[in-house]
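Other chains of the complex are left out, but the ones given are in their true place.
Letters A and B name the chains as they come in the text, with residue numbers starting at 1 for each one.
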Amino acid sequence: MTSISSILHSGYHHPTSRQWQSGNVLRKVSLMYPIFITDDPNAADEIKSLPGQKRWGINKLQGFLKPLVEKGLSSVILFGVPLKVERDSTGTLADDPNGPVIQGVKLIRKEFPDLFVACDVCLCEYTDHGHCASIARIAEVAVAYAKAGAHCVAPSDMMDGRIKAIKERLIEAGISHRVCLMSYSAKFATTCFYGPFRDAAQSAPTFGDRKCYQLPPNASGLARRAIRRDLTEGADIIMVKPGMPYLDVVKDAKLQSPDVPIAVYQVSGEYAMIWRAAEAGVFELKTAVMESMEGFLRAGATLILSYYTPLLLEWLEN
Amino acid sequence: MTSISSILHSGYHHPTSRQWQSGNVLRKVSLMYPIFITDDPNAADEIKSLPGQKRWGINKLQGFLKPLVEKGLSSVILFGVPLKVERDSTGTLADDPNGPVIQGVKLIRKEFPDLFVACDVCLCEYTDHGHCASIARIAEVAVAYAKAGAHCVAPSDMMDGRIKAIKERLIEAGISHRVCLMSYSAKFATTCFYGPFRDAAQSAPTFGDRKCYQLPPNASGLARRAIRRDLTEGADIIMVKPGMPYLDVVKDAKLQSPDVPIAVYQVSGEYAMIWRAAEAGVFELKTAVMESMEGFLRAGATLILSYYTPLLLEWLEN
């Protein structure tokens, strides 16, 4: 088997990811849009705590994405939100060929061939215990998403060893050179910035980010070790999450890892905080969002996951 | 078998070994409280856009500070807010012995001898053109504040050469060894986070931070050069401002300048943003504020200027 540390191509196989290897100006290509896909095929449900965002069913996806792609949307990341399915101990439905994520990937690849598609990989929503099962199971699901056409898989849990496990399975499947592995390496256990996400995913309190092995907010040393570990284990992109409250960690990630793209996730709580403060008149929305983007780039981020992507595509137009 | 490199817990399982991991910790001495002093001696005016903060008159200062000092307040920074005085081209009233800042310094030094007193030095509020006049005039005012008893002077403008000008005047006055010079070295021209401050200072749109030579938000190179310059010109403390949206710059400042304390100013817009988002239910106030403090320390700050100081002194009590 090819050694994990030997594979360099997966980080720049796609024209879009290749562009992330260079530069530092906010371009449309710097943005990745997080999308919630649910198992109700006709859903277009407002998410109250994430104003302006919806959970989408498979039948609505094309209509929703088309105008965005026309405005220059170049990448998305899909989060599966199972509302109807039966949960079990291994999260069987996570990689169900008829589940929303795999259906979504296939549809997008067919309808929007130039769009870069990433899939969040997390089993918490699909298991009855609300945990991410095992790293073997995570790897299995990641490979299923990749085989369905995902350009990138992004395990959002923090279980030790999951990057290595996924990479090994991708190598075995012979697709390691074309699948980009984005690691949530520095994902912090913020107790306040993940609330709206849980609302979006309709998760019970026990579900979601809480259960996974997130880092304590002051643990910059552990974050650095996690980043180095994930690079060693085969990560192609390193993610820091949340964004603005952890800008110093983005900087740190860039210093630790100058040779791979750094992604930053402007999480639901940040999105809502800026939105609500603008509503309350603290500042103007566009100004504050644009300044947050400048901060991400200044700190060293190459790639920004943001719910503001549709607005940003418009603002970048002019 | 779990991979060796994946195991992080063994290093901090026991309470004793956990202490060997510990970094910088939030203490009461880490906080500096910004106070607005006005020329109406009996003022205690609410500042609408800074909920919970007031403009204080000299007669109300002791009563306001006493309970805070008892709770462990160890340092303050004074901002003069002239509402009645006539402005002129040199800002004559900035160092008027009967003006609010000099009166405030003297009162605090007499009533609270252990309290560390810093003075913001800025002439924009006192000049008819709303600019900071000249570096010579700034240095003059700084020395007047220092002679009145200030332990620290902090020029908040960004004019080239003002740190050197002040230091030279302090040397000439024979007090350079006892007066700490805190430089707003990396003060960014954010267009959205200074609004409530302007409200607090009752400044017209032309007044305030806008007119001084602030840095463009993406100018991390210029910020590094400004920090090095200010150290060369005699700064004892380096400040970064705003805070959370520029956490990466705090990190950068610490790396550039490991041998002096780094201060960070959680500015009015950040204060209001967190406050309003908590009001709107995005998160709980205390949790969000504490996480912002952890971020400052993690990024490398030694000293935090925050309007949340009174609340933090209470939270740190328990």
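Methods note: a residue touches a chain if its C-beta (ideal position, glycine included) is under 8 Å from a C-beta of that chain, and two chains touch if they have at least 3 such contacts.
None of these values were measured; they are calculated from a predicted model.
Within the whole complex of this structure, the shared sequence is present as 6 copies, and 2 of these are drawn in position.
Just so we're on the same page, only the chains that are shown with their structure count from here on.
Inter-chain centre distance (chain A to chain B, centres taken as mean C-alpha positions): 36 Å. In the complex of the two chains, the chain A residues touching chain B come out as 49, 160-161, 164, 190-193, 195-196, 217-218, 220-222, 225-226, 229, 232-233, 244-252, 269, 272-274, 276-277, 279-284, 287-288, 291-292, 294-295, 297-300.
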